[in-house]
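In this view, the complex is presented without one of its protein chains, the others remaining in place.
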């Protein structure tokens, strides 16, 4: 390393250290403060070493590690990546649905890909360490090794199949909803969520985009369809669902693409205007979970939030009893409480709703 | 095409055009501005692409300021945020990476590496550059129109791309689509040139299997681009019709902000199919030239033949074919028919096998090599690290059901930045350090280069590696502010701040690179004709930088493949492709 390089490196490392100090000083979180301090310390140590080596060089002492920074850097990257993976506090939210299969598939893929990544890094580091240019040394001439390539190809294929097979099996479950699901509709618009549950008759009424009225009928329920009259409309409020019952979410949008995403449920599906999309899941624990929009839908994309509340059965029935039907919303004069109570009653009597499809 | 393209038709192709038949520039204008020389056009392409890339880099700073320090240092609002991400993405993918790798490196390297005097159609080549420049100018002009550039995201998904809830709905989206259409027309002119030159312009003895992998990569990518860009063209034209003429190709019946619009029946998913039929091959259009270039960098600087050359060629070709059958892996949660998921997950993971074999062959080339850790080699190594990392996360996203929680989160952002942002950019830097001596006759400053490498490499890794974990937590992409998220700890704000700081450091390191580019033009050490002692033809030109017509009076004749490094018994540790076998014998017979 010549002096120019040393100056450049020194300045770079100094900048890095300052940035780290800056982070540490502003950090509200202990992890960050320590990370910043550690980085700052590393940069001070590096600069100290640079100076020490330049003095050593001036005195004619041999450098401590003769230019083997690259393999060590590769090893450090592999090591730090694994360390980050293991220690980082940033990991998925505790699961609240039946889709722990997806978590398992991701974990399996993490294991396989992690091992491959570390192996490649170690191999590269070893090559750089061992076969670095030396005077008078010449590389070996070996155009190819069909056997080695064949072995590697087969091993890779096996690895890929190991990840693909469980992935496809879980995908099959994901797209095949069980027969006893309750259908619930979520409708997106710029930039809020509305929901609809089947009423007394156990089925959702048909919709028509031309029937949409911002006030009165935000979901575009066809007024002519009698099945729609007793549908329960939840406008810009929390959606409640009972715990432990499989739900099939039917998704519609009245304007642009949106995507219904609850990180704790591990599921996501786009809402596409002009069509109905769907996915199913079974909530496995009670709580209040945030719905995020995961498909760019205009300037309000980031604030398009909603909530799903998973209740136990009594709480769910209480909530359901307080909701209003489409008919009662449209004509506020009709006392709504009876009909809705009846709707709730009907639901408990009939059990899970089978929509006519 | 002017008379410049007149060529004898005696069945021997372009390669044997005598030097005097070439088009000769007569004035300063035709020599340096409206030049038909592929080398000048290459530099024009590169300079324009890099300038566009710097605009996109500055945009990424604005974005990172907003994400890292939303309360204190942000200088953009949410409208501008969406405009910034859209322009950043589109410029980087199309106007920087595609233009630089194919227009820049393709133009410079193809004629030199195959032993031709110039491209097959120099006039068309010149037209291609000026059309590209026009596309860039149209795109940039959208910064200055009322309403600003479009904020539809680089995927430009309708309906929101052309509705009023999205910034830049008036003029921005129209300029974006028009610019893309112009770009595609310009690229088609260039792409025809690259393909025909490789097919017809090869020097005597230059068989396809003697081509350096750089040419294979650029050639295959050009063929793919020629077939894939029409999909973007179709999508852009139809979207433009929907926006300007009120057709309903992609637009269903919509009630926007309480107002019913005049559209009906269109399908947004149709656009997604068109976009990704272009968009996925586009990933490989960027990746394949990078694969090719990095193979040559590793081989040259490890003084060893690229390991498994045949496998490398087959892998490029197989990836090229397969990449047309994987596009819908971007659409697992788009609402398309779910059974497609089985097919596309399978094809996507199959494509991982040839890609993995390429990686193995790169690292196996290092094995028992004689590795010189020059700046280009460092960048090549950096490419392997980031590409392996980004490629492996692709196995998550390509496997349909794993994509369900991860799709449209920061995990995706991290993945594609690692694999098609950082990795190809590192190759581009490595290639610039590698071929700069040929283009200018001077070496770039090594210490500055090493500084540039370490900061860019470690910095980029520090930017994009942690972002995967934001995505795992469930942070969606394209959020200008996270706001209150129930499941996401506040410490993610600190993580974002750290990432932003890394982004600024990396950004400033690029200034060192630009300074090095300019400084070395005058002060760099004289390079000589073949400073890296490489075998390929571009290093064997009689002049450096190569003169007009590249080869002086006589075209080179090729006697061997491109990777004769460290051949046992040879005097030197490399044998240029145009060195006849007899000369090798006599030289190796000499002491």
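The first chain written gets the first letter, and so on, giving A and B; residue counts start at 1 in each chain.
Just so we're on the same page, contacts are C-beta pairs under 8 Å (C-beta built on N, C-alpha and C of every residue); 3 or more make two chains touch, one makes a residue touch a chain.
Here, contacts and distances are computed from a predicted model.
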Original post:
One chain is missing here; what is its name in UniProt, given the choices "ABC transporter permease subunit", "TonB-dependent receptor", "Cytochrome-c oxidase" or "ANTAR domain-containing protein"?
Top reply: "Cytochrome-c oxidase"
**OP:** Please pick, from A:10, A:114 or A:143, the residue that touches the omitted chain in the full complex.
**Re:** A:143
Subject >> Touch criterion as defined above, residue of B:188, B:386, B:460 or B:566 at the omitted chain >> reply: B:188
Subject >> Candidate in contact with the missing chain, chosen from B:162, B:223 or B:512 >> reply: B:223
Original post:
Given the contact definition stated above, which residue among B:61, B:108 or B:309 touches the chain not shown here?
Top reply: B:309
Subject >> Contact set of subunit B toward the excluded chain (per top definition) >> reply: 5-7, 9, 11-15, 120-121, 188, 191-192, 195-196, 199-202, 204-210, 223, 226-227, 230-231, 233-234, 237-238, 241, 245-249, 252, 262, 264-267, 269-270, 273-274, 277, 305, 309-310, 313-314, 317, 321, 324-325, 557-561, 563-564, 580-581
Original post:
Of the residues in subunit A, which ones touch the absent chain?
Top reply: 143-144, 274
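Assume only the chains that are shown with their structure count from here on.
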Subject >> Rounded Å distance, subunit A centre to subunit B centre (Cα mean) >> reply: 28
Original post:
What does subunit A use to touch subunit B in their complex?
Top reply: 2, 4-5, 7-9, 12, 15-16, 19, 22-23, 26-29, 31-32, 35, 67, 70, 73-74, 77, 81, 84, 88-93, 99, 101-102, 105-106, 109, 112-113, 116-117, 120-121, 123-124, 127-128, 131-134, 137-145, 148-149, 152-153, 156-157, 160, 163-164, 167-168, 170-172, 174-175, 189-190, 209-210, 212, 214, 220, 251, 254-257, 259, 261, 263-264, 266-275, 277, 288-290, 292-303, 305
